[in-house]
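Heads up, the thing below is written out as structure tokens.
Only one protein chain is missing; all other protein chains are in place.
Per-chain residue numbering starts at 1, and chain names A, B and C are given in the order in which the chains are listed.
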Amino acid sequence: MLNVGLIGAGRIAGVHATAITGHPDSQLAAVSDFIPENAEKLAAQYGSVARSTQDILADPAINAVLIASSTDTHSEFMEAATAAGKVVLCEKPVDLSLERARACQATVAKTGQPVMIGFNRRFDPNFGALKAALDAGEIGKAELLSITSFDPAPPPLAYVKVSGGLYRDMMIHDFDMANFIMGDLPVSVFAAGSSIVDPEIGAAGDVDTAVVTLTYADGRVAVIKNSRRAVYGYDQRVELLGSDGLLQAQNMLENTVVKSNTHGVTGAKPTYFFLERYMPAYAAEWAAFVNAVKTGGDLPVTLADGVAALTMAEAATRSSQTGAPVRLDAV
Amino acid sequence: MLNVGLIGAGRIAGVHATAITGHPDSQLAAVSDFIPENAEKLAAQYGSVARSTQDILADPAINAVLIASSTDTHSEFMEAATAAGKVVLCEKPVDLSLERARACQATVAKTGQPVMIGFNRRFDPNFGALKAALDAGEIGKAELLSITSFDPAPPPLAYVKVSGGLYRDMMIHDFDMANFIMGDLPVSVFAAGSSIVDPEIGAAGDVDTAVVTLTYADGRVAVIKNSRRAVYGYDQRVELLGSDGLLQAQNMLENTVVKSNTHGVTGAKPTYFFLERYMPAYAAEWAAFVNAVKTGGDLPVTLADGVAALTMAEAATRSSQTGAPVRLDAV
Amino acid sequence: MLNVGLIGAGRIAGVHATAITGHPDSQLAAVSDFIPENAEKLAAQYGSVARSTQDILADPAINAVLIASSTDTHSEFMEAATAAGKVVLCEKPVDLSLERARACQATVAKTGQPVMIGFNRRFDPNFGALKAALDAGEIGKAELLSITSFDPAPPPLAYVKVSGGLYRDMMIHDFDMANFIMGDLPVSVFAAGSSIVDPEIGAAGDVDTAVVTLTYADGRVAVIKNSRRAVYGYDQRVELLGSDGLLQAQNMLENTVVKSNTHGVTGAKPTYFFLERYMPAYAAEWAAFVNAVKTGGDLPVTLADGVAALTMAEAATRSSQTGAPVRLDAV
Partner (left out) sequence: MLNVGLIGAGRIAGVHATAITGHPDSQLAAVSDFIPENAEKLAAQYGSVARSTQDILADPAINAVLIASSTDTHSEFMEAATAAGKVVLCEKPVDLSLERARACQATVAKTGQPVMIGFNRRFDPNFGALKAALDAGEIGKAELLSITSFDPAPPPLAYVKVSGGLYRDMMIHDFDMANFIMGDLPVSVFAAGSSIVDPEIGAAGDVDTAVVTLTYADGRVAVIKNSRRAVYGYDQRVELLGSDGLLQAQNMLENTVVKSNTHGVTGAKPTYFFLERYMPAYAAEWAAFVNAVKTGGDLPVTLADGVAALTMAEAATRSSQTGAPVRLDAV
């Protein structure tokens, strides 16, 4: 049984609390938050208790820690939790600073404690089925990967300003998806980004629309498209051309009803946003973490994976700013 | 808070136990079963206790009863539970005997206690969206309804023999779906059934393939197609032509991945069977029951609905045997 | 080279004229019509000449006749054309009177001349692909057939009054489709029809909405749904459940563009009506006729096929009027 300390009590922490309490082999031992009232509220909702982060880390009865606090605290809490001998699942991204993330990786490595990074999309059943079909050889050798990832609406400007920018905040999921599917890191990153959805995002120094090309040592190519606004909902698709065929993971729809009338044949919209689309993925992510800990197996997403995606985000940010491709080994 | 006594500890009782314990306003107070060990096992799994049905009905702290025992006990337990002042949710069908079901309805009516029949498909989000679109006038007036309902594989012959036959056991869901969507009962039922999937089903006096036509007083028509075998999975579709358009509730698929190769463009199969397809519907059904009890509202599916569907099954059985249409008011 | 005399100069005759002149092995030798001006107009359009029907039949240089005149002249012209030694392609239906059609069949049989009936849908590439997949064993043994056939809008009332009724005029195509796919005639026909699209159709003694069930000697079942109005266009689908799977021939759409917005995901409507949907089928029908004549092979649709479909239409008409199923051998 995993006795889990949950650090952070925001919206995504609630998602994880549901997964932790819903799994037969884990229980929510305690919740902490920078604002203690939030921790108390969440703890009450899930039949747990609020404690300080320090207490949680010091409690030998707590053997696992889930870090869902603000991004700027991730590195610090990963270091502290692994130093305290906990197994850790930490939300993405590792950090907004690549330098800090690398330092964290080095520090954690010394503890020998396993850390998993919460790239939940790897556990989406659709992307998982696509990856499984590829691994089973169903389309031969991978050649050209396309990832479409559009949010339904831009986040508040205040969020944009502290987010680290689209590449680190939003596309980082897609960088990890590319790594998950391609099974290797690209050698070069080219980013074309602009602000056409909301000029205020541009004024804040960020982009809201971006196309990133990844090139691989063996000639494979990947392209990622991001937009902060798709009015029809959360557009999350992956498409992979291989030597023997094409795999496409299409959107989940709100329901299967189709209406035919004089305007055409209309089906439901994609599920609205990440909570609707990826709720099963969060549960599957937690189950994979628990299973790996229980069986002593490798964690399915590592801190190295988290640093790799961040490195790609850093390269894309520089490319977007300079207009030139950036080699990953130069970042 | 509903304190629920669960009568029956088989597979479908487990589904209900999950719904009861997962709802914030209900708890599983006790479980009973004809075989006490089964009740104990299920109770242990859900943190409840096993008791006799008699004890459950006699306990004033238990205010709701969910009947998920074998069909031949439904009427008796509905009568006893309502006599004991419980609110009741009873699995379909009401009874295999229409006469017995009508007697039960009369007896229950005297208690004034509300009873809901578990036609779970009304709570499927897809059929619900179709019904909502119809009620919102999106396709004008309903004219021609088609229901496709195929099982993935025939049940064991032993089950077939005690099932009451395809019309009472399987198509009863579709009769209720027709009533749900059309908002009225048909005047006449014509059934064409045969045994072409498995000759042993025919030898046992049942059919495995059937097409039933329902005609309504106002000229509307409905057709229901059943087969005990669709090798690709559970095929559950509803299609309604109206004066201003067509609504189709299509199948849920196992995932959204599509593979294109030299053989064509292949998507996933429909979800395998009713547990995979209707799990969310069972939870929504329970939530609707709890909400109606809590708010004093009408139960969304009544004992009269259960008797109506059974009357249609009786008419279809007779029509299938005689080859002539049967008027509902003659049954 | 087939030298073709075209009898009739209406809309469907124009469709055939395009097929005849577009085929490398046939040419349009002459056109006749009850109204000579119509024949002249059509002939001019296709670089042919107008002549009387009598002349056409008497001309030994004309070896093939395509009958596209009004239904009440079909039998007479088939008899005269075969007596004159022509090979004949005649539009459906053979006749509105089953008695007359049978007499025609007997008369034609004595001439030994081959006659093909224009059930063009057999040559639609989609239905053809479905039939080919069935014949190739791709879904095992056929068990349950469903045909959906909705017109976009009711015909003028004047047409309805002389049409012979929905079963003979509209559903006759679907009866032939059932025969094409099932490869056998049903033993019994049950029709439930009503007039809910347009009460004037009902006042004229016809139905506008109908569901017909066909039962076969070996236990197979087929169901045909007709409506005179589907506001979204011509709805022409066939679905066949077999022991090893399901085949569905879906609608052709006006184009492949899909729009996603806040209202949902909207694709194009089905092609509007039979000219849009079946234009390639008319050309393929003619090519099949020419090829059979050229190679001395069997015509792919026979006069017997035309009489069979008409017999089913007669049975359905009686069933719809009496409310009882009608055996085909009793018609």
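In this section, contacts are C-beta pairs under 8 Å (C-beta built on N, C-alpha and C of every residue); 3 or more make two chains touch, one makes a residue touch a chain.
The model shown is predicted, which means the values in this text are computed figures rather than measured ones.
Among the chains in view, which touch the chain not shown?
A, B, C
Pick out which of B:18, B:260 or B:321 touches the chain that's been left out of the picture.
B:260
Of the residues listed, C:138, C:184 or C:298, which one is in contact with the missing chain?
Spelled out, the listed residue whose C-beta touches the missing chain is C:138.
In the complete complex, which positions of chain A touch the hidden chain?
So the residues of chain A touching the unseen chain are 141, 143-144, 146, 148, 150, 188, 190, 192-197, 209-211, 213, 215, 218-221, 223, 225, 227, 229-232, 235, 241, 243-246, 323-325.
Tell me which stretches of chain C touch the chain missing from the display.
Residues in contact with the chain left out: 125-126, 129-130, 133, 138-139, 244-252, 254-262, 268.
Against the chain that's been left off, what residues of chain B make contact? List them.
230-233, 235, 253, 259-270
Basically, only the chains that are shown with their structure count from here on.
Can you check how far apart chain A and chain B are, centre to centre, with Cα atoms defining each centre and the answer in Å?
40
What positions in chain A touch 2 or more of the other chains?
In chain A, the residues touching two or more other chains are 259-262, 268.
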